[in-house]
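Here the complex is missing a single protein chain, while all its other protein chains stay put.
Each chain carries a letter (A and B) given by its place in the written order, and its residues are counted from 1.
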Amino acid sequence: MRSWVTLLCALIVVVTVPGLAGHASAQASDLRFPQKVEAGTAFSVSTTGSGSATLYIIGPGDTIRRVVHLGESISFGPDDLHNAGHYVAFLVSGSSTQNAQFEVTASHQAATLSFLAKPSRLPVNLPNGVSGVAYVFDIFRNLILQPQQISFELSDSSGRAQIRSATSRDGVAWVKMNSAAKAGPAQFQAEVASVRNKRVIQQVPGDPCSIRMTAHGLGQKDKARVALETEPVRDCNGNPVPDGTIVTFTETYQGGQSMVDVPLKRGVAKTELPSHNGAVISVASGVVMGNEIRWSGGL
Amino acid sequence: MTPTSVARKTLLAAVPLLAALFLSAAGQPTVHVAPMDSVGPRPVEQQTRSSIVRDYLQAWQSMGTALGENRPDLLDASFVGLAKDKLADTIREQRSLGIASSYRDQSHDLQVVFYSPEGLSIQLLDTVEYDVEVRDHGKTVGTQHVRTRYVAVLTPTESRWKVRVFQSGS
Partner (left out) sequence: MTGSRLLGIILIIATVVLVVMGTIHPNQSGAMIADSRARLIGSASSPQDAVNNLMQQIGRRTWEAAYASLANKGEFTETEFVRDLNGNYGSLRSYANLDGFDSQPLRASGDEAQVRARMRWASVVGIFEDSRDLRVVRNGSQWEVAWPIVREAKVPPQVIPVNYLRWDVVYRGAEDDWGAQDVEAPHVRIIAMHPVDRGGGVVILGEVLNEDVVPAFVTVKASLLGSNGSTLATEDSFDKISHILLPKQVSPFRIDFRNVRLSQVDSVRIQPSANLVAASADPVIGIEGQKLTPLPDSSLTGSLVNQSGQVVNVAHVIGTFYDNKGQIVWVADQYPSRALLPQTPVPFTISLPADVSNKVGSYRVVASTYSSSRFQ
């Protein structure tokens, strides 16, 4: 009776937890794979015994099944295993199975860079405004985890360049850089060994600085209206503010108000408003205020 | 003590042990996540902390099912780009050979090591233990227990983080 109960328990344990059966067989390993293999390199594995067997190599990156002759070495060419990762191997001959595990590592030679440059557009003169992140891959698109020296270069439209160097860690390196004072497209480049990747960053003018406008009557053309025009609008670094930027003219007079949002065209904003003697006319763009005029030429 | 009472006591004692073993085999993997307070260069947002772990663990489930059933379409929910391409290639190889592999992750020890300044990629290291079972035309070839380290890079999509780089080894 006691032996029957013991057998039953053992059976239940084995049926319920199939992994344990696997563990038991996995420990009986005679297959000798190298612990690490570089992706894309040839290598061979020796076997013992005689007769034929089936070799399985399984990993998330590659799957191989091959009939081999025991007692001979098994050769792998450069194209057989090129995805880095952890692999398990089974050598099945009749009822016996030999197990092994090994790693395929990335090649040390960088072949491609995934370069994330952000933002693609930012105002001039912004400290640490540009970020660059580079992931380094080998020719088989494996992430190279060994440290690599990566050079980052941001050059503005006048050719002035900022250069930073960073060492990759676990396959990634990053930098932050300042945007230039001069507006225009900037080239942002990451380079490792002789592999380069380039992005374009648009450095755009900042907020308008000291907006100034003038007002004049339209004379005989229309005495009831006043013409308003700004001087060319620039940011605080002297860059012309892009056309299309909205400039708001507001005219306040006794008991009323007129206003208009005008886009800059060819660097200036101009419009006409009803003419009111004693009206105060102001100009602004976004949250930046310009000058004020007290109009005394109205009706 | 009669043989019958011994048998009864043995069975009673074995029940909790069997239940624990059964639950451990069929249940969720144990997960340990290292604190993310010192991850840089961008601080990890509270919402990202939970979603990144959830989405990464979901990716393991998706991968396990996809490789077990040889269905590359199951990768779409959790993988993108390079990682998806490589896993899909493996599934195609498996399918052409009549092989299927089952991945059952048992434990994850997760550490977020890099969150890019613009928030467009997050990298984590995972010391993972799993069982991989291989079947050839439905017949079990064998099962091995694996302990290794995975490097994963996840990138945000409209609804979730997806794994873009998924590579084991040190």
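Here, a contact is a pair of C-beta atoms (placed from the backbone, for glycine too) under 8 Å apart; a residue touches a chain by one contact, two chains touch by 3 or more.
Everything numeric here is computed off the predicted structure, so don't read it as measured data.
Remark: the omitted chain is touched by one listed residue; of A:G77, A:P147, A:P232 or A:P263 this is A:P263. From the options A:S114, A:S131, A:Q148 or A:T230, the residue with contact to the unseen chain in the full assembly is A:S114. In the full complex, chain A touches the omitted chain through residues 114-117, 119-122, 197, 199-200, 204-205, 207-208, 241-248, 255-263, 265-266, 271-274, 285-288. Seen from chain B, the chain kept out of the figure touches residues 80-82, 155, 164.
Convention: only the chains that are shown with their structure count from here on.
The touching residues of chain A, counted against chain B in their complex, run 1-2, 4-6, 9, 12-13, 16-19, 21-23, 25-26, 36, 54, 56, 58-63, 65, 83-86, 88, 90, 92, 97, 99, 101, 103-106, 116, 118-119, 131, 133, 135, 141-143, 145, 169-172, 174, 176. By the touch criterion given at the top, residues 3-4, 6-7, 10-11, 14, 18, 21-22, 25, 41, 63, 67, 82, 86-87, 89-90, 93-94, 97, 99, 101, 103-104, 113-114, 116-118, 120-121, 123, 125, 131-134, 136, 141-146, 148, 151, 153, 165-170 of chain B touch chain A in their complex.
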